[in-house]
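A single protein chain has been omitted from the complex, and every remaining protein chain is retained in its original position.
After this line comes subunit A, so read on.
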Amino acid sequence: MEASTCKQDLLQKKKNAVLVDGVILNGPITDSKAGGKFVEEACKIIMEEIIQKADDVTEKLASSLLVYPMYPSLVNRDQHSVERASSHVHSVTACFSSIFSDHPRFFNQLYAGIDYYSLVARFITEALNPSVYTYEVSPVFLLVEEAVIKKMIEFIGWEEGDGIFNPGGSVSNMYAMNLARYKFCPEIKEKGLSGLPRLVLFTSEECHYSMKKAASFLGIGTENVYFVKTDESFKSVSRRGKMIPEELEKQVQRARNEGSAPFLVCATAGTTVLGAFDPLDKIADICEKHDLWLHVDASWGGSALISRKHCRLLHGIQRADSVAWNPHKMLLAGIQCCALLVKDNSDLLKKCYSAKAAYLFQQDKFYDVSYDTGDKSIQCSRRPDAFKFWLMWKALGTTGLEERVNRALALARYLVEEIKKREGFQLLLEPEYANVCFWYIPPSLRKMENGPEFWQKLHQVSVT
């Protein structure tokens, strides 16, 4: 594919070979015909090795992980051909075919499965390789992002709002934290935090760990994240892992008494481990009372909004100031697909984040530059993550997406009923979402007394 054969042909054909610094510029350096063929062949491999095996439960999900003859010299100076590169695609898929996140028995993370429409959309965006900063470079994907954000906002229950797609829920949470901080004290953007009162934020003890990482990254400090008790710590049948509003009130008061500056509460709609939904209405009451920004991390649970049956889990979400929602989880949109939605309609995102770089966001363009929305991001180049969600939505319609959510929760419900019926399985708590948490107690432990030795042995069971 490279220049060696091309060079000779060119020298023969062209009378005036244009040579600059020893490089011939008459022809391209790559053979696009061979390249196209390579992509075609690679896709055949992808189709056969991954897609077609995807829903086949007779295929192994994982093989022995530690016995890879991994590439000792992964990058070397060999001359390569199309065939060699093709065999690399084969090798990677063969090795990776041991981990199928689209296998029906892959239950390891909060994402799984394959959606063909989203995959097509992702293939298209990879082929087009756009960057969603300005309308001139990315007209379609900017407008698509705008439409998707608008639709998501509708499901939250706001009449208007703003938003942006980010590289991950953790980053969405950071955006929200920074926005809340900016709203609290806009000068921090210029002056920084040095010498300011101690900003404090509140979140559930069951929250996602990105809260701590965000606090550290943003310069707020992990010790200024106050964790609010949940009902999990209570030995009651109704415990779910939800934040206790009265405890939140106590923490806020405590922070005020210490002379610090509370500014943000982050509630979780669908916690990572237990799948708990914080009581948003009550939390919103407290936030309103104390004038605190309410962010809802609905990265996992947000997709329940699409289901008329299950959206009650997020009752009160319209009172939030910002919401993080990741369609790449339950809606199978494909990694990454993460939105931060903001209720504010006064361009807060832009005011908080813009830097107005003159080389990218020129004001004298020939079109309406308000379409150049890239400046509300902390990123410069940005992937068109909304598009895969859009195409999938077009393909399935809201009803199709709703069925998907309902089915996932029905499957969870089935599993819970089965667990209750079978000996040796014990539920941690009654789930209200898709997280089914349980212990498997092997026969050897079933007669053992419930004490420290029992728990220690049980702890080893899932590891093995």
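Please note the rule applied: a contact is a pair of C-beta atoms (placed from the backbone, for glycine too) under 8 Å apart; a residue touches a chain by one contact, two chains touch by 3 or more; residues count from 1.
Rule of thumb we're sticking to: contacts and distances are computed from a predicted model.
> Name the absent chain by its UniProt protein name; which of "Cysteine sulfinic acid decarboxylase", "N-acetyltransferase domain-containing protein", "Exostosin glycosyltransferase 1a" or "CCZ1 homolog, vacuolar protein trafficking and biogenesis associated" is it?
Listed in its UniProt record, the absent chain's protein name reads "Cysteine sulfinic acid decarboxylase".
> Using the touch definition from the top, which of A:F202, A:Y353 or A:Y433 touches the missing chain?
Residue touching the absent chain, from the options given: A:Y353.
> Among A:L199, A:L314 or A:M330, choose the residue that contacts the chain missing from this document, as touch is defined above.
A:L199
> Which of these touches the unseen chain: A:A180, A:A269, A:L391 or A:A434?
Hidden-chain contact among the options goes to A:L391.
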